[in-house]
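The complex appears here without one of its protein chains, the remainder shown in place.
For chain A:
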Amino acid sequence: MEGGDDDSVPDLKLSLSSTPVHASKTHGGLLSPEYTDSPRGKRGHPSFSGTPTIHRRRRSSSRASSKNLKSSEISPISMIFRNLLILEDDLRHQSKGQRALKWQFTLFLAGLAGIAAFSFYELYFSSDRVTGLYRIGLQFLLIFISVTIVLFHLSGEYKRTMVMPRRFLVNANKGMRQFNVKLVKVKSTWLQNYADTIRSIVRRIAKWNMKLLVTMGAPDTSLYAFWSSLSIRCLPRLGAMDVKLVLNAKAFSAEIREGWEIYRDEFWRRETVRRRKQESQNNTPPKRE
């Protein structure tokens, strides 16, 4: 066992002399000298200065990592951009999911509030006197909803379903700040949103019709071909919609940032073509033998 403290407690855990810490402001985040002076590894080491150290280290390791690529012909920038694409796409899905969650629970809470307001009005403000079982029912409803809302808040569900989705971009950006990337919102015009909605509706209808035609045993008809072409034309729009990742202007040159934008757009263009091809292949009715 190495080292001991003043009170002869064995030194079990590392001290936090050199690392930046999150301490509460009331305590000033100061460590007691006794605690800081434990005879362990990090004592006396200069504090983490951030970028310069990483810069130096990075240069050597980037060369090492480029050797690990599966093909030496593939440029490291493609690997980085490809992984950024995966990251961006997943963040887009998360953002969409969080927004859906927020809407879902907004509607749920609005519904509850509406019913509660109606019960309250009926009980205490309506000119017609409410009596009997109806009155008891309304009172029960009012109490039930109040308790539900209080529990919803206390259990942390309100924070999970309403507060955090609203702060999703902020939270994600705080986590990614050290990697010099930022998630930004992409605004789309009402025309694009409208077209997307119509596309998804028409696609659903087309798929349903195609399924029906296959069930009916008429997959070779021109009607099937029509719905098939419609389903291909109504494939969802791909690319940098909703949210996108941008590289930090302070850390990356304009060429790299522009290269990233070009890479992303080109990839999604190719992906759209690929999905259309796959869709047309999937839509091809099975041949009868």
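As a working rule, contacts are C-beta pairs under 8 Å (C-beta built on N, C-alpha and C of every residue); 3 or more make two chains touch, one makes a residue touch a chain; residues count from 1.
In the analysis below, contacts and distances are computed from a predicted model.
Novice: One chain of this complex is missing from the view, so tell me which of "WGS project CCBQ000000000 data, contig 00008", "ER membrane protein complex subunit 3", "Multifunctional methyltransferase subunit trm112" or "Cytosolic Fe-S cluster assembly factor CFD1" is its UniProt name.
Specialist: "WGS project CCBQ000000000 data, contig 00008"
Novice: Taking the full complex into account, find the residue in A:L91, A:A116, A:I145 or A:I232 that is in contact with the omitted chain.
Specialist: That would be A:L91, which touches the missing chain.
Novice: Which residue, A:M176, A:A225 or A:A240, contacts the hidden chain when the whole complex is considered?
Specialist: In the complete complex, the chain left out is touched by residue A:M176.
Novice: For chain A, which residues lie in contact with the unshown chain of the complex?
Specialist: Within chain A, the residues that touch the unshown chain are 1, 5, 7, 9-14, 16, 18-32, 34-35, 40-42, 45, 48, 51, 53-55, 57-59, 61-63, 65, 68, 70-71, 73-91, 94, 164, 168, 171-172, 174-176, 178-181, 191, 194-195, 198-199, 202, 233, 247-248, 250-253, 255-256, 258-259, 262-263, 266-267, 269-271, 274, 277-278, 281-282.
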